[in-house]
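In what follows, a structure is listed as structure tokens, so that the remarks can point back to it.
Each chain you see keeps its place in the complex, though not every chain is here.
Labels for the chains are A and B, by order of writing; each one numbers its residues from 1.
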Amino acid sequence: MSLSREQMAEIVARDIPDGAYVNLGIGQPTMVADYLRPDSGVVLHTENGMLGMGRPATGDEIDPDLTNAGKQPVTELPGASYFHHADSFAMMRGGHLDVCIMGAFQVSATGDLANWSTGAPDAIPAVGGAMDLAIGAKQVFVMMSLFAKDGSPKLVPECTYPLTGRACVSRVYTDVATFAVGADGVRIVETFGISVDELTTRLCMPLVSSPFT
Amino acid sequence: MTALIMEAAEAVAAVKDGDTVLVGGFGMAGMPVELIDALIAHGAGDLTIVSNNAGNSDTGLAALLAAGRVRKVVCSFPRQADSWVFDGLYRAGKIELEVVPQGNLAERMRAAGAGIGAFYSPTGVGTPLAEGKESRVIDGREYVLEFPIRGDVALIRAHVADRMGNLVYRKTARNFGPVMATAAAVTIAQVSSIVDVGELDPEVIVTPAIYVNRLVSV
């Protein structure tokens, strides 16, 4: 059976090393925080200038001066620190974050990421920090459904949407399979309710089916 | 020179038609709302606004845009659920937009403040936002050449200032404030309170007074 969004978040959380510095971007990836063990020592970074971000703020905790990258109110954990935007993006761009987790429109066989623009001619372009995160973190994990609503795959030989970053994705977590992207191509790590044959058929690209090592 | 303490209206009179104005804030956190309102009342137009977003709802930057004072917006993320004012102007062809990846936006302002002529950034390589820009391979990695973004005026919000202009911020409202303060010819900071010189611990000052020209207590 394919995975729910919650199950995907749980699987991603499992793959984050203890003590890692992690950026969860905005939207779906922020659900990963719910599945991190409290004793994992994972420290969350938010691009608007904070390490040690805690869970979403509720009720009296809400402070307009303390938000995440999605501009939602959050809390502060012991050991947190604040810094300005240039320092925050220096931290990202300089390769200091261990993992960042992002959504995607498309990921290519070589790890290219497209997640900021569908290239629609009437769209208003808006990129935020996505391009900085894509090229900055030591590992970029993507979370997405493997197929679009029209059934077309989002893991593709080459992105047709405008790129966010080149050759930057290392893992792709989807509802039906997890993939590792490496120098030798895309390897299937695990499948959920779909056979490798069906995956290979529906994805118009070569896949390495051996277990990820 | 040591910062001058002013009313908002007097402070923003430094903005002239055609100026580039750096506006702090990430969403509402750190947004200098009272300074923007004063700028709207002041009336300067043909402005280039550099800010992370392009206004939300009908207040603040959105109201400045709605008043027709802005020729161009330089930002990382104009499109939001409540950015209808910008969206309308943009679709009507009434406003220019330069989208800059957020880190390049911050770093380009940092470069302006730090006297750096240009820098090679890995952000945006291979994307449409690097089209037409110089690139260069350094140690096997490709970079895009990015140039400084200078402001004529910066409008920022901090938490507490001393009378010299030293600033501290509060939580993630710090965001672009310290960078923009370095990048503008005139920096105007609105703060929640102004204390006497010597009341801020020198170890914790985030923006030294040298970067602050005008203080507005709101």
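To be clear about the criterion, a residue touches a chain if its C-beta (ideal position, glycine included) is under 8 Å from a C-beta of that chain, and two chains touch if they have at least 3 such contacts.
Owing to the predicted nature of the structure, the values given are computational and were not obtained by experimental measurement.
Counting every chain in the structure file, the complete assembly comes out as A x2, B x2.
What we mean here is this: only the chains that are shown with their structure count from here on.
In terms of their C-alpha centroids, the spacing between chain A and chain B amounts to 28 Å. Contacts from chain B toward chain A in the complex involve residues 26-30, 52, 76-80, 86-87, 90-91, 97, 99, 101-104, 106-107, 109-110, 121-129, 169-179, 206. Chain A contributes residues 46-50, 63-67, 71, 76, 82-86, 88-90, 92-93, 112, 117, 122-132, 135-136, 162-166 to its touches with chain B in the complex.
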